[in-house]
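Complex shown without one protein chain; remaining protein chains in place.
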Amino acid sequence: MEEFEPTIVAFVCNWCTYTAADLAGTARMTQFPNVRLIRMMCTGMVDPKYVIKALLAGADAVLISGCHPGDCHYINGNYKARRRVKLLQEILTGFGIDTRRVKLTWVGASEGNEFAETVNHLVNEIRELGPIETRELMVV
Amino acid sequence: MSQTEVKDTKTKKADLEARALADIQDMVAACMQCGTCTASCPNSFAMDYTPRQMWRMIIFGMLDEVLKSKTFWLCSACYTCTLRCPRGLPLTRAMAALKRLAALRGGEQRKKAAFYKEFINNVHKYGRVQETGLMFSYFTTMMDPFLPLSYAPLGLKMLGKGKLHPPSGAHKGKLDAIFDKVKQMEGTT
Amino acid sequence: MKKTYGALVVGAGVGGIRAALDLAETGQSVALIDKKPNIGGILTQLDYQFPNDHCGMCKMLPLTERDGSSQFCMRKGLFHRNIDIMLSTEVTALEGEPGKFMVTLRKRSAFVDPNKCIGCGKCSEVCPVKVKSDFNAGLTKRSAIYLPVPHNIPNHYVVDLDNCLRCWQCYNACPTGAIDFKFEERQGFHILVADSDPKTFEDMKDWLQDQNFPLRHVFDGDAAVDALADQSRQVRILFLDMGLPGSDPEKVLRRGLELNPDLHVVLMAQPDQEQAARELAGQGAKDVLLKPFEPKRFVPWLDKLYMRMMSDETLDLDVGAVILAGGFECYDPGEVGDVLGYGREPAVVTSVEFERMCSGTGPSNAKLIRPGDNKPIKKIAWLQCVGSRDLKKKADYCSSVCCMISIKEALLAKKLTKGEAETTIFYMDMRTFGKEYERYRQNAEANDGVKFVNARIHSVVPADQTSGSKDIKVLYLDEAGRLQEEVFDLLVLAVGARPPVGTKELAEALGIETNEWGYCKTRYFTPSRTSAYGIFAAGSYNGPKDIAETLIQSGAAALEASRIITIYAPLTERTPEPQPEYRNVSRETPKILIALCTSCPILEQTVDMDSLVARLGGLASVAQVAKIGSACTKPGWEEIEALADKHSPNRILIGACQPYAYIPKLRELGQTIGLNPALMDVVDIFTPTAARQGEDKGAVEREVFSALSMASVRLLGADPTPLPPATQVTRKALVVGGGLAGMTAAMGIADHGYAVSLVEEQETLGGQAMNIRYTLNDEDPVKFMEDLIDSVQKHPNITVYKDARVVLSSGRAGRFTSVIATDQGAVSFDHGATVLATGGREANVYDYGFRVHKCVMTQRELEDQLASGALDTSALSGVAMIQCWRSRDEGRSYCSRVCCGQALKNLLMLKKRNPELPVYVFYRDIMTYGFAETYYTQARKAGAVFIRYDLKDKPKVEFEDKVPVITARDPILQREIQVRPSLLVLSGGIEPNEVSDLQEMFGVEVNADGFFQEAEYKWRPVDFLKQRLFMCGLARAPGNMSETIASAKAAAQRAVRILSEMRLTSGSVIAEVRHSLCSLCGKCISVCPYGARSLDLEQDMILVDELLCQGCGACAAVCPNSASLLRGFRDQQVLSVIDAALNGLNYGRARAAEPETATQTEGGES
Partner (left out) sequence: MATTAKIEVRDKNPVAALQTFLAQVLEDEYVAGVLAPRHLNDNGALMPTLVTDPAMLDRVDPLAPAFPFNAAKTLVKLTNGEMVNKVAAVLKPCEIRAFVELVKLNQGNMDNALLIGVDCLGSFGNTEYLNYVKDADPIASSQEFARAALAGEESPGGTPIAKACMACEHPSAVQADLSIGLVGLDIDDHLVVSAHTARGEGLLSRLGLPDVAEAPSRAKAMAELVKKRTAFRDKMFEETNEATASVEKLARYLSGCVNCYNCRVACPVCYCKECVFVTDVFDHKPWQYLDWAGNKGMLKMPTDTVFYHLTRLAHMSTACVGCGQCSNACPNDIPVMELFRTVAARTQAAFGYEAGKSTDDAPPLSVFQEKEFSEVTGGVD
């Protein structure tokens, strides 16, 4: 198997981070093939079961990225997301899933390079951590 | 310094002095104390009151204290403050007006005004500055015996460099027309 | 051909966009033009804005009819079905009268076909030209073909013809041939050379042979005239030599212009004939060229001339009204030799340049490093009032925004350097007069450690010449009068505002007056009307403003424009455009059509299309996978329509580039083939391929396949059931508060033909404005108020309830019912929108005992006595005024903004009546923002003495036998001074009226100071968070009469926006409840930020108000068993998208068999 390429599912908010990702994309900043962007209306709508589903289905990390606190188009979506990610991290650490595999970041609309750096940093971090158990293990 | 009483000078309209002060006040009334004039004045290090404090005292009408200071005497009219004042106030003209006001008031101010007076008369009389004639008439008006001694080193150095011109009538009367015109304009013929 | 629009908005900055959106949402069609090649104005360069340091431009987007407009970040761009955006366009002429203006526009082409350009950037890489990029305020370089704003869409490149060297390298480098230099059309572009000396013609012939222009040569005047007359080969450029034999050049010129008025005549003259040529040029010749020519200059010049003539198009529009939203330019300190070292020292930058240095898309990727030597910046100074409040620079006005910009930039610098940066702001008056601005400044000073120094830097010198370090030493005079020197890494000049370039020409073209500083002139009581009726000023066009004021001014201009349109060019009752009936596909088995756009060659090269098409065919419910020409052109689109008719799919997925640009097209396609646009989607398959030409095809194909499979699986789960029916709107409005604001708002709404009930608590209308007797700019407020009250009472559509209060209000969006208790009993009133204008009053801030003294009064009482003549000014010995009395302090930490203006007004009136009267004003910061600064200068010239104090030692007031004695410390003289005036006037500022009952009735909040809390400081200044409710006047924030009128008109426009809709439809992405699953736990009610959900107790059901719901999905995430879901993002859809994303990724074992054997096309059941 050639050198391990981490797979990342990224839930990005339609307003700020999707714009930054688009900017990063058009300016060709990110080079990582296995990053899958899923556009949500707001980080506040990322249901914990989506993150669990992604991790069980073999995603090495789940990135949730949205507007900076205060910038949220829907006023307070990002604050709710932060509490949900806190809950998820507390639950999943118990089962050997490193908290760094569920990452919440704030990326503004004009921060194309910031988004690229966040993705690069996360991919390198996961590359050290190694593949997630559920990549090989059939658990459903 | 105890609290100084702010005098309402405006009521005493009688004499020339109050009117002159009013003129100066009009010149500097729009000052917003930004301090650019003081900061850019080359001589401000030697002044007891900075120009900015000077304008402030004028606005408050503290004339006596203003005339006691030597700030306006040190102004060498380089016009930097007028150039850079963001409110476009004629600051150098205000300094000159203060000099005239001090000279008008006389008293121990007279001595300070003496050098200026003698200088103008000297230039008027000889058509150019006659250093020896100027200093001679200055020492006579000052009536201070030690004064010439303090100027001696400066005089010798100027003599060495050939700067002390002997009295000569070559340019006599050349500037009379200018001085007459000035008198006529100032209405003090 | 002529197009008609309701309104023309000139300038697509934030003000222009707001005005255009306001009009477009009421159903008017708007032409939004901008001379730049991008929209957004200065806001494209600012990432964060005060006072809450967030961006938030997208909150301007419409809240209802969301499908009609763009629903993504405004930095990317804007589209709205009623707005046509024309970039690089300027107004050249305007005739006609309000309601029927004929406007001619000149549209400069960008020489790049927006449909073909895919933003790959190859052209700008090869372009040799490197000029200063104005997007990065000159800090970085850009080439002649460039992206005006990196993140805007449509993201196509633009050729800057002025700097272009015509080397054609970009033309050859462009993969999709998007750059259009009109090479073929050159054959028809005849050039005639009329010169007796054959050498000029020969030279031109060989210089131009690869430009393929048809050149012809004549030797004398008559031959030239005949050639010009030959219509078959019409001459476009005539090179006319001054020494032409036969008929003299003048006759040829006149004859030529008669034959063809837009013939471009170039006079060729020897050096001695230049004078004669210049005179002749006066009669219609366009250029004069001195012989001999050299090719290096002549060929590019001719090429550019040709490009300009061929590409510039003039458009004629019929418009009802014109709104000017040109914004403002920043003062360039480099223009005159300034002592502050700008241009000489790299460490001296302007505030816009600093903004770019902090931005992610700026030169240094948001790392604070100094241009020039890239030294990390730690110690920064700001100098206020550079180019404003400066008579020398003919700008005795305050630019109102630079103080707040500097504080924000200081906080931004601290944030970027994680708090290490040391920031100092040098100022004269820190003007933080806006809502919440004073608190912003106090926080910056107290918590974030921003130092404020009251001094004016007078010169900047390099820190030390020897070491060549770029640090600078700044010299200033501190308060105590000592000369200070301080070394900084960076000095930011808070540059003031200037009217936009070209204002004078535009003003002449439109016939409007400008004021002494060059801004468009508007009157005090009609802040948005220019001197020409039917033309209005929005945003900062009539004076520099911050964003909230800009939007309010734009709202007011929009109201005036829409009033003109409804009165002069009455729209037929706007029949709501037919609700498109979509085929109900909920019964059909899902059939997906996937169309792949293959126009860009890159896709072909990097991906093996056949295997991709095959794999896509294997996806569930995919009926047909087709390759189409180029989805961005008309023919490509017809191909999709044909495919849709042939296969009648109920889901359509298109793989193309730049999905954002397709959203309006999907809506049209939906209408033509009758399929709900929510069942269609566009996926970007270009970006994954762009970067990886070299890599192996498999990896790239997997990327493209995964993007398409995720989208198709999501479409599969899309919910085809039609949207809930639109709600009827009661087209009446309720205005609470009969003061200046309430009456103006009522008039604004009533003029549009809607019924308004105006409820006033007192017995008489007028409120606080009745106490204003005269204004600073000598208008007559008393007469204005009388006329206003008279016209409100006579207005057919307004019913006024005096001495009445609203006691109950309930109902759903668009249909409210309120009960008004009047002296003749209760009246119930149905209305669709509500405007709260409950106003404010002068703060009664009196310390114990002051009230007793007759010689102490407030500014309002002083104004009364001055106006009524009760005060005999000659009997006064002196007047002292104390500003910020008990305001901008812990109890009330906000600036009431009007008291400085009122104090100056009274002071100038006192001085007018008794010039000798000494007046002392104790102040902290004189808030004469905007053009009121001139009155501050006048007050000082009139001899008023201004004494600064700060919170630490306020002026102490005692009374000695009935005369106030004020002791204070003069900061300049560093001495206590004592003033014994005969009159003491206190400025206490403004407090909002008591609104707790309205708060509870309408469910609205107030901020810490008691003023209404708006939905968003900057971007929705007159809306409440609860929709259909608007606020204006003093109840929103302190403001003078002009600002109150503007906010009232803006609120009226927002109300008209709702009443103008026969039926309000929501967006397609809204929440839904599956009642069978719902256990009424109420989690979704408390989580909804818009209060759009309510518990209906009778039926025990959770109701979603589909107009308030903005589709954020918070309710869907908080509901454990997805009883509450968001249309378009149902759990099945998202879970299957996650599966598709991870499906087929490089799992340990390569996927054995391709899924041909898996269920093919028709197999998947619904």
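In this document, chain identifiers A, B and C correspond to the written order of the chains, with residue numbering beginning at 1 in each.
One rule holds in what follows: a residue touches a chain if its C-beta (ideal position, glycine included) is under 8 Å from a C-beta of that chain, and two chains touch if they have at least 3 such contacts.
This structure is a prediction, so every number in the text was calculated from the model and none was measured.
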| item | value |
| --- | --- |
| Omitted chain - touching chains that are shown | A, C |
| Among C:Val126, C:Val299, C:Ile567 or C:Cys1078, residue touching the chain not depicted | C:Cys1078 |
| Touch criterion as defined above, residue of A:Ala10, A:Leu23 or A:Val85 at the omitted chain | A:Val85 |
| In chain A, positions touching the absent partner | 48-49, 52-53, 56-58, 69, 76, 79-80, 82-97, 103-106, 133-134, 136-140 |
| Touching residues on chain C - with respect to the absent chain | 620, 1076-1083, 1086-1087, 1118, 1120-1123, 1130-1132, 1135-1136, 1139, 1142-1144, 1147, 1149, 1151-1152, 1155, 1158-1159, 1163-1165 |
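Convention: only the chains that are shown with their structure count from here on.
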| item | value |
| --- | --- |
| Separation of chain A from chain C, taking each centre as the mean of its C-alpha atoms, in whole Å | 32 |
| Between chain A and chain B, centroid-to-centroid distance (C-alpha), Å | 77 |
| Averaged-CA centre spacing for the pair chain C and chain B, given as whole angstrom | 57 |
| For chain B, residues that touch 2 or more chains besides their own | none |
| Touch list for chain C against partner chain A, complex | 47, 52-56, 58-59, 71-73, 75-76, 119, 150-151, 155, 359-361, 365-366, 684, 687, 690-692, 699, 702-703, 706, 710, 1025, 1069, 1087, 1089-1090, 1110-1114, 1116-1118, 1126, 1129, 1131, 1134-1135, 1137-1139, 1141-1142, 1145-1148 |
| Chain B residues touching chain C - in the complex, by the definition given at the top | 1, 3-6, 8, 10-11, 25-26, 29-36, 38-40, 44, 50, 52-53, 56-57, 59-60, 84-88 |
| List of chain C residues in touch with chain B within their complex | 339, 385, 389-392, 428, 455-456, 458-459, 475-477, 481, 483, 877-878, 916, 918, 937, 940-943, 945-946, 948, 967, 970-973, 975-979 |
